[in-house]
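For this view, one protein chain was removed and the others were kept in their places.
After this line comes chain A, so read on.
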Amino acid sequence: MDAVERANADRQKKWVKDQKVGEGTYAVVYRGRELATGRKIAIKKIKVGQFKDGLDMSAVREVKYLRELHHPNVIELLDVFSSKTNLNLVLEFLDTDLEMIIKDRSLVFLPADIKSWMAMMFRGLEFCHRNFILHRDLKPNNLLIASDGQLKIADFGLARDAADPGYKMTCQVITRWYRPPELLFGCRYYSTAVDIWSVGCIFAELMLRTPYLPGESDMDQLKTIFRALGTPTEEEWPGHTKLPDYVSIGQFPRTPLRDLFTAATADTLNLLSKCIVYEPRKRISAKDALNHPYFFALPYPTHPSKLPKTIAQTTAAASRPLDEVDGNVDLNSGAGPGATAAGTAPPKKLKRKLSGHDTSRNIARKLDFTAA
């Protein structure tokens, strides 16, 4: 065996793959663990053989950037190894994402919670931008949440180096609802400001609990933006009418943010408005955002561990291994003795969370069956 193959085999042996947890466009994701420590990890398996141009660009980008970036608010790539024709990325395991949290209607967000998520988002993004990396696909679904509540920027499949001024880039990036107007107008010379617009949209979404600018097509996206923020004037955004795909969409008046975000403080709206400034060069930078009064005013950001959690998150933290879940007894009380633990009633919280979690119940039944 070659030294390179041997090194790969050694790396591979360090990680155990357990079960499939998700599937993306170009990869299957498994839950797994580190053999030596039992630490929970995720393995993202990318099929390589299926592309006629070899290694897929998204995989190349993701590996390239995650190999270099180490920050508490950027997902950690722990290892890379290959198995036959697959590329395996070993990532820290993250329980949920911001989209699921936003959609979970049982959760209530306090302004301090939103501030905490925004601070983590800006810290991670400031680090990317400081490294001259544009993410180009920020959206709630790509902001993953660790069991300790830390928010992590993930999915670097569209990322690229911030180009030298004057270098053309594709404008076909960023999921539509989070895409800034300069890209919708076909601008090919853009900057870190594109990510800031996305962050602004996410900020608004955290307050509204529904996407802020949900356009139905690229054209409708511009209309949706202008309806919300008013049609930009030449003064507000010099030169925008000269952009390659500029079209006149109609005149919409500017309505104050205050009308929609009725409960927000002045600092909050000030920072939000600076993220969604039309003129990209006037949009706030991640670094300046972190120094914005919003982050220094009361209420202070919630500690990450105290942030609202989804049901999946709490069970994930509490359920495995089975015998550690003292609330289990109650769940199976109808089905016979099963796994009997202490006779104390389970904490109410845990009970609510465990019900509706099918897998843990299935496993429990199977255990019953063998015992019988």
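Things worth noting here:
Everything that follows uses one rule, which is that a residue touches a chain if its C-beta (ideal position, glycine included) is under 8 Å from a C-beta of that chain, and two chains touch if they have at least 3 such contacts; residues count from 1.
The rule is short, and it goes like this: contacts and distances are computed from a predicted model.
The unshown chain of the complex is recorded in UniProt as "Cyclin-like protein", chosen from "S-adenosyl-L-methionine-dependent methyltransferase", "Cyclin-like protein", "Origin recognition complex subunit 4" or "Adrenodoxin, mitochondrial". In the complete complex, the hidden chain is touched by one of A:16, A:29, A:48 or A:112, namely A:48.
Touch with the chain omitted from the figure is made, among A:39, A:70, A:282 or A:306, by A:70.
Take chain A: the residues that touch the chain left off the picture are 2-5, 8, 17, 19-20, 48, 52-55, 57, 60-61, 63-65, 67-68, 70, 80, 82-87, 130-131, 160-161, 366-367, 369-370.
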